[in-house]
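A single protein chain has been omitted; all remaining protein chains appear in their positions.
Each chain carries a letter (A, B and C) given by its place in the written order, and its residues are counted from 1.
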Amino acid sequence: MDTIKSIGIFCKQKPHISQEVLQELVDWLRQRNYQVLMPPDTAAIVQEPSSDGNDDIPGKSDLIIVLGGDGTLLSVARLTENHEVPILAVNLGSLGFLTEVALPELYSTLEKVLKGQSAVEDRMLLRSCLKRHGEVLRSDVSLNDVVINKRDARIVNLEVHVNDQYMTSYRADGLIIATPTGSTAYSLSAGGPIIHPSMNALLLCPICPFTLTNRPIVIPDRAVIQVNLTTQEKVQITLDGQLGYEMTSEETLEVQRGPKPVHLIQAPGKNYYQILRQKLHWGRPAEDRKQ
Amino acid sequence: MDTIKSIGIFCKQKPHISQEVLQELVDWLRQRNYQVLMPPDTAAIVQEPSSDGNDDIPGKSDLIIVLGGDGTLLSVARLTENHEVPILAVNLGSLGFLTEVALPELYSTLEKVLKGQSAVEDRMLLRSCLKRHGEVLRSDVSLNDVVINKRDARIVNLEVHVNDQYMTSYRADGLIIATPTGSTAYSLSAGGPIIHPSMNALLLCPICPFTLTNRPIVIPDRAVIQVNLTTQEKVQITLDGQLGYEMTSEETLEVQRGPKPVHLIQAPGKNYYQILRQKLHWGRPAEDRKQ
Amino acid sequence: MDTIKSIGIFCKQKPHISQEVLQELVDWLRQRNYQVLMPPDTAAIVQEPSSDGNDDIPGKSDLIIVLGGDGTLLSVARLTENHEVPILAVNLGSLGFLTEVALPELYSTLEKVLKGQSAVEDRMLLRSCLKRHGEVLRSDVSLNDVVINKRDARIVNLEVHVNDQYMTSYRADGLIIATPTGSTAYSLSAGGPIIHPSMNALLLCPICPFTLTNRPIVIPDRAVIQVNLTTQEKVQITLDGQLGYEMTSEETLEVQRGPKPVHLIQAPGKNYYQILRQKLHWGRPAEDRKQ
Partner (left out) sequence: MDTIKSIGIFCKQKPHISQEVLQELVDWLRQRNYQVLMPPDTAAIVQEPSSDGNDDIPGKSDLIIVLGGDGTLLSVARLTENHEVPILAVNLGSLGFLTEVALPELYSTLEKVLKGQSAVEDRMLLRSCLKRHGEVLRSDVSLNDVVINKRDARIVNLEVHVNDQYMTSYRADGLIIATPTGSTAYSLSAGGPIIHPSMNALLLCPICPFTLTNRPIVIPDRAVIQVNLTTQEKVQITLDGQLGYEMTSEETLEVQRGPKPVHLIQAPGKNYYQILRQKLHWGRPAEDRKQ
């Protein structure tokens, strides 16, 4: 983080909260002579015009501030793939796995960031390519996961290769390919383990697999995962629970680690296990189911 | 519940709580001309002598009041097997699955009970017999479960018959045989389902089974379950997590529904699903893991 | 099973198997002066015409023979709801949970059935009604399950009442409401328990619930279950994995035990636990994962 001059802000519109918070932040930054960049959606919250598109801001900013929840951060993270810009994620509501900084800590944290006193944590991204006969039809990044889900069929039949080696076939509702960051999102509901976000790992977690021994599997992040459909059907591909498209049995989905990570600014005084305990309600004292 | 004259009280000794609560309750009852029976442990809390043993009280009482937690209730429930006496269970601390009545509701609930206006819910008990060559070595009741657990071995080998029909063999850490009441106790931690307490069901839940498809199984409560060890070893038998003894490969454990249920007085205005939601923290609004 | 005169046959078309098997069976029955009824699809396999529709046959038959797999049986079972006719289910391929009789045992079993020497097992059905403002839009039966599944949304928000009492809300991929028979079908893949088919039970098994403590729950079969959507969205309702329709947030799905069960003829010499062990590969000797 060299000298910070331009700061991009992405804010989720939340009634009764966003406008006041955002206006105050924009004013605070401009008083200190930082240039503030906002995409049209965010600018509209404080009744400003904007000529910067979502995609342009990461390249023009030395710091990005996200105001919202984990969902807002996920969508911004995907925009920053080719940029080194760090992200400060502030939750407007309850604590997120990714949006560690709470609103009351915004300015104290921001001052540390602007003085270069904050720690940055890298989180790997996934790159997923849809291919037909070797040709790339589309290519996307995601921070949490890429999910293959059944559409109209009762069950889907998937075949998975890892580094061109046959791994296994799944008859299942679908398959989640997750980063360590995504291990606490959808994958956890499907029975997956928690993976520390600093790990170089990919997680394959089948959704309701027919074969009961088809357990979640953690593999090295240098793997290239290829998924094919073995019957004539369509499946739904979803990125971070937000973007989606269809895939047919003519096509192959290729998933691997993205070349560059996202740079998240850590909330001072918080650590991963603390957030885990809080989000998953571990060790609450009130629990006394009698065993 | 015919006319109530004698009331047995079992109280768990908890520093700073029990004495005051118990003294007040005893006074309240005596003022209303009820005979109060307490076992020595409970009587000692209010510095009274007692000539009634634990086992005698259920037969002499028209109502039993339990002050404590689910654990206290479990131990009292086992004493009442051969008696029709209803039990009013009041938790001295946090809400229990079984001790639904909170301390502030004690007297309002008690007044309803004494007027015969309260509802009683029957909960089935388990009877378990340890047999060697057909001879009964010991026989016990339990309200939650009977657990067969490994002792020194890495794994135990169990063979289960239901109504003299071979069911399956388990290689596992152990096996939980639970009532519907016990389905929310140890069994839940071992992966078992929740079973509504009004059901006529027995639950067999293996603990860490080697064969991954050995899933929990719910069977009718008219079943007689027989468990044998198929290798030379010792296992630990535990009743309601409170009483225990050893079993060897010479012996058979026979488990079935007890002939008579326990009669629990329901807290007015509470229902099973409400307690489930509260105890298992369902539907808390704060949960927003981003999927 | 009074005197059997008319026998309905439903056969799944399988290349290289069905025609020969079906022709032999039809000839065998006609030689013994039984009237054979086949729906058009089945009749076409042996190049015969048919004037009996699928729906008519159960009412005209004293016995129904199903040749196929569990899927074929499921579709026939739903037709027989209002009839007392017993079903003999013969698998053309591998052992099914429901199609217990293998092809080589067909005639020996059939002879016992025709002499009235076979045992019949009742299996409960589910009745599900889609209602809007109290009006019944459609009503269906199923033998395994009724499944509510997300369509385009990432997650669905369901609210469940049991006998007009609020049970819980689910944020999940969906919800399976299963009979004991259906407990070994889709529900098992979603983490549900096995329930003995003789039990009077309904199983609610959430699919990938967001709240990790939302475990499968078994309730008495006298319950009326109502499911509503709490957000503006559409879900997919699927019966036995075979029939489907859409439901919106304007509508309520009401599920309860069907008034009459299906009558399955049991394969002589087989029992439920034996089929379980075989289908779930329990106790195979080759397993020696080192613990």
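In this text, contacts are C-beta pairs under 8 Å (C-beta built on N, C-alpha and C of every residue); 3 or more make two chains touch, one makes a residue touch a chain.
None of these values were measured; they are calculated from a predicted model.
What are the shown chains that the left-out chain touches?
Contacts of the unshown chain, counting the full complex: A, B, C.
In the complete assembly, which of B:102, B:120 or B:212 touches the absent chain?
Checking each option in B:102, B:120 or B:212, the one touching the absent chain turns out to be B:212.
Taking the entire complex into account, which one of A:82, A:139 or A:198 touches the absent chain?
A:198
In the complete complex, the non-displayed chain touches which residues of chain A?
154-155, 162, 165-169, 188, 192-196, 198-201, 203, 210-211, 213-220, 271, 273, 276-277, 280-284, 287, 289, 291
Could I get the residues of chain C that touch the absent chain, sorted low to high?
Residues touching the hidden chain, for chain C, are 69-71, 74, 93-94, 96-98, 144, 184-186, 188-189, 212-213, 215, 241, 279, 281, 286, 288-291.
Taking the full complex into account, what residues of chain B touch the chain not shown?
Contacting residues on chain B, toward the hidden partner: 154-155, 172-173, 186, 188-191, 207-210, 212, 238, 241-242, 280.
Everything below uses one rule, namely that only the chains that are shown with their structure count from here on.
Take each protein chain as a node, join two nodes whenever their chains touch, and name the resulting shape: line, ring, star, complete or other.
complete
Write down the pair of chains with the top C-beta contact pair count.
Pair with the most C-beta pairs in contact: B-C.
From the centre of chain C, which chain's CA centre is farthest?
Centre of mass proxy via C-alpha means gives A as farthest from chain C.
Could you name the chain whose CA centroid falls nearest to the centroid of all protein CA atoms?
C
If you average the CA atoms of chain A and of chain C, how many Å lie between those two points?
41
How many angstrom between the C-alpha centroids of chain C and chain B?
Once rounded, the distance between the two centres reads 36 Å.
When you check chain A against every other chain, which residues touch at least two of them?
As it turns out, chain A has residues touching two or more other chains at 186, 188-189, 212, 241.
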